[in-house]
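Before anything else, here's the structure in question.
Every protein chain except one is present and positioned as in the full complex.
As written, the chains take the letters A, B, C and D, and residue 1 is the first residue of each chain.
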Amino acid sequence: METITSIKPLLAVLVSLCVVPLLMSSRSPNVREAWTFVAASAKFLIVASMLPVVFNGFEIVYTVAEVIPGVAIKFRVDALGMLFALVSSSLWIVTSVYSIGYMRGLKEHSQTRYFCFFALALSATIGVAFSANLLTLYLFYEMLSFATYPLVTHHQDEEARSSGRKYLLYIVGTSIGFVLPAMLISYNLSGTLEFSRQGFLAGTGSRGLTGVLLVLIVFGFAKAAIMPFHSWLPAAMVAPTPVSALLHAVAVVKVGVFSVVRVLTGVFGINLLISFDFGPFIIFVASATILVGSFIALSQDNLKRLLAFSTIAQLSYIVLGVGLLSPQGMTGGMVHIAMHAFGKITLFFCAGAIFVATGKRNISEMIGIGRRMPVTMTAFFIASLSITGLPPCGGFISKWYLVLGSLQAHQMPVLFVLLVSSLLNAAYFMPIVYKAFFCTPQEAMFEKGVKEAPAFCVVPLVITALISMVLLFYPQPFFGLADMMVKSITGG
Amino acid sequence: MSQHYPALLVIVPLLSAFLISAAGWLNKRLCFPIAVAALSVACFSSVLLLFQVLDEKVVLYKLGGWSPPWGIAYSVDYLNGLVLVVVSVVALLNLIATQRNVEQEFSEKIGAFYTLYILFVTGLLGIVVTGDAFNLYVLLEIASLTGYGLIAMGENRAPLATLNYLYMGTIGASFYLLGIGYLYIVTGSLNMADISAILPSLYHSKTVLAAFVICIVGVWLKMAFFPLHAWLPNAYTYAPSAVSSLIAPLMTKVIIYVMIRLMLTVFTPKYIFSTLNVSDSIVWIAVIAIVMGAILALGQRNLKKMLAYIIVAEVGYMVGGAWLGNRAGMTGAILHIANDALMTLCVFLVVGNIVYKVKGYAFEDLKGLFRKMPFTMGAFVVGAMSIIGVPPTCGFFSKWYLISGAIQAGHYGFMVALLFSSLVNVILFFRVIEISYYEPFENHHGQESHPGKIAEAPLTMLVPLLIVAAGLVVVGVYTGDIVNHIIEFAIPKGIV
Amino acid sequence: MRMIALIIIVLSGGLLLYATQDFPQWADPASPASLHLSPHYIQKSMEETSVPNLVTAVLADYRGFDTMFETTVIFCAGVACFMLLRISRQTPEDRYYRHISTGVTIHIKDGGKIPDKSKEFERIDTMWTPFDLVIKTVCRFLIPFIQLFALYVIAHGHHSPGGGFQGGVILGASIILLAISHNLRTATKRMNEKLIGLLCVTGVFIYAGTGALCLLIGLNFLDYSALASVLFLDPVSARSFGILIVEIGVGIAVMATMIWIYNNVSSAGKYDEGL
Amino acid sequence: MSDLIPFIVAKYNYWIYITLMMIGLYAMIAKNNLVKKIVGMNIFQTAIILFYVSIGAKKGATIPIIEHAHGDAHGAVSHTIEIAHYINPLPHVLMLTAIVVSVATLGVALALAIKVYNRHKTLEEDEIIDQIKGI
Partner (left out) sequence: MIWQLDLAILTLVVVCAIAAISVKDLLGSAILFGAYSFMMCLLWAIMGAVDVAFTEASVGAGVSTVFFVAAVFRSTRRTKD
């Protein structure tokens, strides 16, 4: 594959970093929001401008500095990175609009700080997407952890602080405790950290050592919320909803699974995983997370916590897809990054909109709310269909490919897992929709005059819900990118 | 003039220290400008010297015109070229940054203070630049004596802490002297290069073994390596803030340089790593040092003492790295001398700014500081990131080499200790950040303030601090160049 | 603590004893220490520096750089003592005065009126010692001779044991003797604090300045032969003269520092009452 | 007996220096009084000086001052200088420096001790620590 040297990936990362001083110095909220919006659009345009290049089969490379012999801070845009960058940068625009509505609607404090760290977090996300080696990925991964800490603890009360502590402990603890040694051991084994199509660890270590590295990596990227290291995610739901939406449904968790996928394909390499027969281990871990996550979600009353557990389960679909080690499974997993992102962000937006409009957080208090906020709840319905994996939504495609992949890999238990989890998804989403639309509201629960949230809140969620639907019929950029990636790593 | 850089480096600060002392009696306002000028010259010549080293590999300067084994010679190679730059830059930045603190805390004895300050720096520069084992002892004593004088000017408990430091420091320096005596009795020489040339025939001598043990123990005492660290936390905590931000970054690092110099140049790597079979156990002691330093830091309720215990752990990093016996570990140790000096400077300057504004450094005094002093605390976060080891700050890269060294040596205990200490650092620093970020500002010291209003330290304090904080990232990004062009040549070929 | 101390000293003593086994015989002329460097000093120093006292030659020339820092160490100690102890603000305390002509002592309590400076009253120390004519007279008689000897020691360091350091200490000791036999105020009247501080600096500055002068003339730092062009001498004699100059510097610095430390320590920084 | 004396003499200086040094070290670690510790510190340092001077000793040699007739001090030494005739001057030079360092350290240490005394009105370390803990 040919490479082009261009500064664009660096620009894409820097554009939101550069806006931070502007945000800090701007006094009026309008100026601040304008800057955020400008930066978000600029970032999306830069990312989108690279899309045709990637589709034409080129890779864009940019080296910043060689920090350690053989390892540089380096960007490389390939299909997988492009897919992820496209998702997150496009969603940033939507989320900025939504943030404006949400933050203003609730008259939140410290909005400057909020927007600054938001921009920082986005830089880090794009950095992870475009990183060309494990060190760069780790750099931006850590940057993301620290940039999101102030967002998680935005409310500054005791609950936020303890959640913040938990968040840092899990995320930073695993990255320093697991990923860092794994990275160093692999560097010392192979002398490089550059992601390659075959995986740079191929043929360097014994099965035992590679297995240890695999465990360290899979659990080390705790942002992927694989089971024993998942409990930061529900805790982090204390953050304002746009944060939860973008970061905990899209950026942070997706960075986690993206890293896992990247490392599995670029560091270990599919062939190595197949030859050492590590697929079942990944599948087992992912399946366990899917099932347990879904079951826990069933029993939640707080809507955001429910969504959090649903996220935990859905993330493991992606890992599961790659763990199948079959082309179609991997395609399904990668496409699910996009599909889940659009669906889940809609759900979070809805939860936020309900909170802005009514101040309610719990499902039991939302009976009959569909009549008051029909647009919001319709969007909610569409998105939950997408997450469950039913047509007419994008989620159907990814789930379909996962099913195909499991058949291709002859993993019948996976089929069962997918089936059960889809049922569970339906079981926790549908009652909410049902109660919202078809049960009579207990008037006492709402103060009079509940209506739709401000337009800044509603428009974004309508847009993302529509995109979720459109993706079924026109999955092209995402599906094409995932397909390209899978072809390039399997050599097909 | 270019051939005189090694001398100028030491002589200019020395002479200006005398000028400052005289100015202290005649016109106090001259003290600070003279000090700045002197250290700028030292800084400038150390940088030029480093470039000269890059060209010529070794710069030799014969003092008094006598050739080395008979006279004293300065020899500057890649290793001390790097450390010289670090020492002079840190000293200069700290001098400028703490001017206000000094005025606040030493209004009457400004002349004496700056004299001791400059002499301390002279001592450290002399230690680093010299190629003579005995000359090193004399300069070590200069640095120590001035250090005692400076530290003891702190708050109530400072004199006792200093006295304990003095006892330990004197034992350490005397042990070093004794070890040099043991080397002298068998080699008859005091010049480092000369000793190492004579030593190979004496590898199995008991005297050389004893000399080695005594020297190393002495140096460990001075650098506060774990079981011998008892003096450090109190001394650094109770010192005046302008002093702790000078001594904490420099003293231990320079002594670690001395240890590495002893290992590489005097006793030669072959003796250290092949003839003696101790490196493994020393790395284990370092592991204990790191773990204990981290645990003890967890128990502290004030910022300075917490940082002091972190220094104890960092000393463990460098000693362990140096003793791993491979190139990566040694690179990590040398790199960490530079990096740790910078990041310790950063956090201690923050403490200085806080003390200047809030008059305290216990955890309760830090409440609400993020609102009050956003830039200072921003720099603190960068320093904290570097100590934790988050890329792209420089602390990450030295940790990288240290862990690489541990893996190559198969010493997984050391790796685990480093990771453990990083994790503990996360807890330590985020506890501080949490307090200063969430708790509302409380006024303990009866000084006018409005919560939520920015009351930053003056610009002369803030600008150097921000330079240091930015430097942490810049040095981190340029790690590759530093390693490839300097440290790579500083380590003898014998170490792989 | 005692047990720990015993364990430590047994361990380190054992190590040191163990190492003595390999030592060369005591006073063995063939030991490495006597063979490697010292022959050069013994044979060459006379023709290279023209100083018969080998110790002085090595001290001030071959290893002159060490000696410069040795003087600096002393200077550091002086400044450090000053920094640590000196208290400039006096708190009023009880004072004692003696009426000179009658010998009557008066005790002025806190806040009482202090007699004007006059010839009738003389201030005496709180730790009252009887007026002793013998000691005062003998000391007054001895001090000039001590100082003369000290100057001899400094100047004759080239040819006999002694040199700047020893001479300086003796000079300092003579002033300390004055302070002990009379009182601190008498001594500080002769040499006030500012003078001491400046002398201290001057001493070390003479040493380092000589070195810097050599550097400015164009040779290496402390290469006294550079002074040949200034002193109109041959390089070897210039070295000898250079050594004399720096010895004088050392002498001044050491003298002043010894007095300085004594003044600070004995009066706990108040410069009020000494021993 | 005749064998024993040379044996003792051969290393006696070194043994004594070790003994002195251990006395000093013991005082520094075990003594409770700050000034006693300083005394120990000085004994410790002088022991090292004794060690160095012992290195310099040379049998059958005299003090390191070259005999010469006054007047030819300009380097024109007529007679050859026997190396075995003079004691090694180098350790002496080093020890002059060490003595100076020890007296400088002593000055600073005493100043510190006085400062501690002024604050706590005692020189016993345990009493001071009790005071600090009590406050």
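Here is the rule we use: contacts are C-beta pairs under 8 Å (C-beta built on N, C-alpha and C of every residue); 3 or more make two chains touch, one makes a residue touch a chain.
Small disclaimer: the values here were computed from a predicted structure and weren't measured.
Asks: Sort by label and list the shown chains the missing chain touches.
Replies: Within the full complex, the chain not displayed touches C, D.
Asks: If I consider the whole complex, including the chain that's not displayed, which of C:T49, C:S237 or C:S266 touches that chain?
Replies: The missing chain is touched by C:S266.
Asks: Taking the full complex into account, find the residue in C:A19, C:A33, C:V169 or C:V236 that is in contact with the omitted chain.
Replies: Result: among the candidates, C:V169 touches the missing chain.
Asks: So that we can see where the missing chain sits, which residues of chain C does it touch?
Replies: Residue positions of chain C that touch the missing chain: 27, 53, 55-56, 59, 127, 161-163, 165-166, 169-170, 172-173, 176, 180, 258, 261-262, 265-268, 274-275.
Asks: Touching the hidden chain in the full complex, which residues of chain D are there? Just list them.
Replies: 5, 8-9, 12-13, 16, 19-20, 23-24, 26-27, 31-33, 35-36, 38-40, 42-43, 46, 49-50, 53-54, 56-59, 61-65, 87, 91-92, 95-96, 99-100, 103, 106-107, 110, 113-114, 117, 122-124
Basically, only the chains that are shown with their structure count from here on.
Asks: Based only on mean CA positions, could you tell me how far chain B sits from chain C in angstrom?
Replies: Measuring from centre to centre gives 32 Å for this pair.
Asks: For chain C, write out the residues touching at least two other chains, lowest number first.
Replies: 16, 23, 31, 33-34, 37-38, 41, 63, 66, 70, 73, 76-77, 80-81, 84
Asks: Chain B: which residues touch two or more other chains?
Replies: 134, 138, 141, 145, 148-149, 152, 159, 184-185, 190
Asks: Make each chain a node and each touching pair an edge, then name the shape: line, ring, star, complete, other.
Replies: Topology of touching chains reads as other, fitting no named class.
Asks: Under the touch definition given earlier, write down the residues of chain C that touch chain B in their complex.
Replies: 15-16, 18-19, 21-24, 31-38, 40-41, 61-66, 69-70, 72-73, 75-77, 79-84, 86, 88, 194, 197-198, 200-201, 204-205, 208-209, 211-212, 215, 219-225
Asks: Going by the contact rule set out above, which residues of chain C touch chain D in the complex?
Replies: For chain C paired with chain D, touching residues are 1-2, 4-6, 8-9, 12-13, 16-17, 20, 23, 25-29, 31, 33-34, 37-39, 41-43, 45-48, 50, 52-55, 57-59, 63, 66-67, 70-71, 73-74, 76-78, 80-81, 84-85, 158-161, 165, 234, 236-237, 240, 261, 264-265, 268.
Asks: Which chain A residues qualify as touching chain B in the complex?
Replies: Result: residues 64-69, 72-73, 135, 138-139, 142-143, 146, 149-150, 153, 156, 161, 164-165, 168-169, 172-173, 176-177, 180-181, 184-185, 187-188 of chain A touch chain B.
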